[in-house]
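The complex appears here minus one protein chain, its other protein chains still in place.
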Amino acid sequence: MTVRIGIIGTGAIGRDHARRINQVLAGGKVVALTDVNRESAEAVRAAIAPDAEIFQTGEDLIASPLVDAVLVTSWGASHEQYVLAAIAAGKPCFCEKPLATTADGAKRIVDAEVARAKRLVQVGFMRRYDAGYIALKEAVTSRTGAPIMVHAAHRNPTVPEHYVTPMAIHDTLIHEIDVFRWLLDDDYVSARVIFPRRAARSHGKLRDPQVVVLETAKGVVIDVEIFVNCHYGYDIQCEVVGEDGIARLPEPMAVQMRLNASLQNPILTDWKDRFIASYDVELQDFLKAAAQGTATGPTSWDGYVAAITSDACVTAQDREGEAVAITLPTRPALYN
Amino acid sequence: MTVRIGIIGTGAIGRDHARRINQVLAGGKVVALTDVNRESAEAVRAAIAPDAEIFQTGEDLIASPLVDAVLVTSWGASHEQYVLAAIAAGKPCFCEKPLATTADGAKRIVDAEVARAKRLVQVGFMRRYDAGYIALKEAVTSRTGAPIMVHAAHRNPTVPEHYVTPMAIHDTLIHEIDVFRWLLDDDYVSARVIFPRRAARSHGKLRDPQVVVLETAKGVVIDVEIFVNCHYGYDIQCEVVGEDGIARLPEPMAVQMRLNASLQNPILTDWKDRFIASYDVELQDFLKAAAQGTATGPTSWDGYVAAITSDACVTAQDREGEAVAITLPTRPALYN
Amino acid sequence: MTVRIGIIGTGAIGRDHARRINQVLAGGKVVALTDVNRESAEAVRAAIAPDAEIFQTGEDLIASPLVDAVLVTSWGASHEQYVLAAIAAGKPCFCEKPLATTADGAKRIVDAEVARAKRLVQVGFMRRYDAGYIALKEAVTSRTGAPIMVHAAHRNPTVPEHYVTPMAIHDTLIHEIDVFRWLLDDDYVSARVIFPRRAARSHGKLRDPQVVVLETAKGVVIDVEIFVNCHYGYDIQCEVVGEDGIARLPEPMAVQMRLNASLQNPILTDWKDRFIASYDVELQDFLKAAAQGTATGPTSWDGYVAAITSDACVTAQDREGEAVAITLPTRPALYN
Partner (left out) sequence: MTVRIGIIGTGAIGRDHARRINQVLAGGKVVALTDVNRESAEAVRAAIAPDAEIFQTGEDLIASPLVDAVLVTSWGASHEQYVLAAIAAGKPCFCEKPLATTADGAKRIVDAEVARAKRLVQVGFMRRYDAGYIALKEAVTSRTGAPIMVHAAHRNPTVPEHYVTPMAIHDTLIHEIDVFRWLLDDDYVSARVIFPRRAARSHGKLRDPQVVVLETAKGVVIDVEIFVNCHYGYDIQCEVVGEDGIARLPEPMAVQMRLNASLQNPILTDWKDRFIASYDVELQDFLKAAAQGTATGPTSWDGYVAAITSDACVTAQDREGEAVAITLPTRPALYN
């Protein structure tokens, strides 16, 4: 069975997912497109999905009998409405992060999906599909003993002027927030932020770098360095310290060279290259579940918990050094 | 356009390619199957390709108008006849190695394809599609200066009794023979084999390990250790020494662990895991070219040169320590 | 000139230093020994220093005209009195850590040395003499740009029952406390301790592991994992994050092996092996300065600051999560 996909939002990520579905992955076909900028949708149709119909609105697209499942890759502020509409229509829906721009919005999605009593939403937390994190989780589960600490870093070469301090949480740490819950099979109970001196390359509206310390229900302490002007590269580090030993996220595959008095291998500089393969895997997972009329992978609940945790981290930025409690509602049975 | 694929030979590799085409990759569909053991073809149909028709013979399958392109994954001795039939039918054909069991057989395929004046054959040398070798070739081209030497190793944990000395060339070194021609953009002029003492785990019909020294037209000296009873793992090493520096084939991605007084990461033990991702890429390449009615990737000529080189290496095993000349016919323009 | 050395305290470390001076290093000779257990001193004389005279007390030894310079390697609680006596006698004195068991005791030594207006004391912080830390300091100074963060770990396989929580500071973290001041050329302004859940191997009187967060006058944030029951090995890690890049303390030299499906190299398990070479270098430095009647290397002031910082860290253990201020007196000019 070929899953007929409608894409809401044909910007860079929507276009790239269209390419994946039509040119890379088995099992799906892009049959419907929409974008607030109709020309954008037409360009994607011309280049990638010649058979697709273009709809006026996301709601129209979702309602169309042509469409089996929906990709929400529009502007973040519009995600909630489209995801709710897809749930209402009973259609599987892949939603890029954020699930909603507020925790309340994410909660409305959770409530709707729970009311429907069926998993229909997959959130685009692609790191869970990265071969490195999967191998790390396997090592943590089978080799290192129960986790006690995590040391991590999220480093990026540079950010523009409009990137302000809370974005280090909402746009950057958000990936660690989700993937560590999954990695540790645990939830957060508090967040704390410690600021070193500002890096010279950090512009005035941004306190960069920062160290976020998260504590979990099982007593794991996680320290994450966020350094978005680190200059040297895009570099994701994660080390899990367990009862018996330590496991470390693999470095991306690279050619080791001996050149100019240096033993070296390249470090990536563009985040788009780091998890490129995991986007294929997450969408393949979506197509497979959608063929069964359901969804798998990161849930609405995961999106909601990420939103609650992010809010606590931003509060912790304002209360420098203080532990801010993170309290989660009861997890609905649908997500167990 | 969906390329309609017929598969000749539904053993392990044929079945796996059927899975790739129907469940992993965009652009193809398995519509026809045949195997000397009809039950095998029926099993693949049942599990993976429910819409496929089963044919009595490979020739029937090739001739069928249902079939746009052919995968030859049958017993090696039958490859030549099917590839020739596919060329005669003007249909793109992916042939697992060996292209033919003799250099003469491979030459007949080259001649047929040249007579047709169109590339129709892709040989299954999947290492050219491995991300590691591709990154190595990029490093050799752009960073290390012109190659002068290659140090390589092909190690395997253990082999069964029926694996005799020449198989170290035909079944094992064959991959290095092809991939180094591609990596260096060069051809071989001689082969020499040096035997250390036999490893304790080597059985009586096999001289294991061995060191093969190849020299190329451009003057590159390549030493390859072949050690098929190395015990510790399946381990492929390649280091290119150039005018300005050295580049090394990446190790497979692995989680680094600190455990039991040891800093360690796993080494693969099964060859099937080592290049698993490259099989997807090579078949994607085949599907893309087949949609245009042609073939790309490793050519019949490459298969023919590999056969000539292998024969020289086997001769060199019998003339231990002696350099055996490798003389190639003129390369037809079709393969430039 | 050969410096005539008297050793106060001939336990394991005193004996080992006697061996260094008489059998490894140029420039010194052990001429005097004393120990509360006279048999211990006699054993060292018999094995290592046959010409040495045995004294009744440390004070006698220090006063003897036979002795040019003194090594204090006795029980920690006795260090202060011997160092003060050596200063009073105007003789160079190498004192194993701690310089004194209290900050006040260390201050009395600083005051005495300042009153004498001459450096006479070297404290046994041997990490400053480790080739790895020296290379790291060079990299931090010349390559990474100004430091912003340090991520470190001090891991030890196991500790006995008598090792209680504050010893993680006084006996373990003390090395990081000193070496980071030297590495960063900076002083601490606060300490904070965060406790993950207790490791299963930690006995009841010890909260293990712990994360100590230090902040410096220049705004550097340092996180140090202390994990003294980590099981897998003795492992010292240090990574300095600067404006332009990151430098990491070298791993101890080790043979990389491919064995049993694992790429591995040994990790040390005994702290005595980790900095073994640096003990030679620090004593060589002492002998060289003592030949000039003075001392070099880690100062009394460094010992005093380490004591003040340790006290703050222990307070921080009791006020979990809270930043405890570290206030230092003005540094006397003698130590600039």
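When the chains are written out, they are named A, B and C in that same order, and each has its own residue count from 1.
The working rule: a contact is a pair of C-beta atoms (placed from the backbone, for glycine too) under 8 Å apart; a residue touches a chain by one contact, two chains touch by 3 or more.
Fair warning: this is a prediction, and the values are worked out from it, not measured in the lab.
Using the touch definition given at the top, which of the shown chains does the missing chain touch?
The chain that is not shown touches these displayed chains: A, B, C.
Out of C:G132, C:P147, C:P196 or C:P209, which touches the unshown chain?
Counting the whole complex, the residue in contact with the absent chain is C:G132.
Tell me which residue among B:A49, B:V220, B:A254 or B:L268 touches the hidden chain in the full complex.
Considering the complete complex, B:V220 is the one touching the chain left out.
Going by the contact rule already stated, which one of B:M167, B:A277 or B:A323 would touch the omitted chain in the full complex?
Residue touching the absent chain, from the options given: B:A323.
Hey, which of B:K118, B:H203 or B:H231 is the one touching the hidden chain?
Here the residue in touch with the unshown chain is B:H231.
Tell me, which residues in subunit B touch the chain that this view leaves out?
145-146, 148-149, 151, 153, 192, 194-197, 199-201, 209, 211, 213, 215, 218-221, 223, 225, 227, 230-232, 241, 243-246, 321, 323
For review purposes, identify every residue of subunit A that touches the missing chain, sorted by number.
232-233, 235, 251, 254, 258-269
Which subunit C residues touch the hidden chain?
Residues in contact with the chain left out: 21-27, 131-132, 135-136, 138-139, 143-144, 244-260, 284.
Keep in mind that, in the parts below, only the chains that are shown with their structure count from here on.
Superimpose the Cα atoms of subunit A on the matching ones in subunit C and note the rotation angle, 0 to 180, in steps of 5 degrees.
Subunit A sits rotated relative to subunit C by 180 degrees.
Could you label the subunit A-subunit B interface same or different, taking same to mean over half of its residue numbers are used by both chains?
Comparing the two copies, subunit A and subunit B contact each other through largely the same residue numbers, since over half are shared.
For subunit A and subunit B, let me know how many angstrom lie between their CA-based centres, rounded off.
Those two chain centres are 38 Å apart.
Two or more other chains touching the same residue: where does that happen in subunit A?
Residues 244-246.
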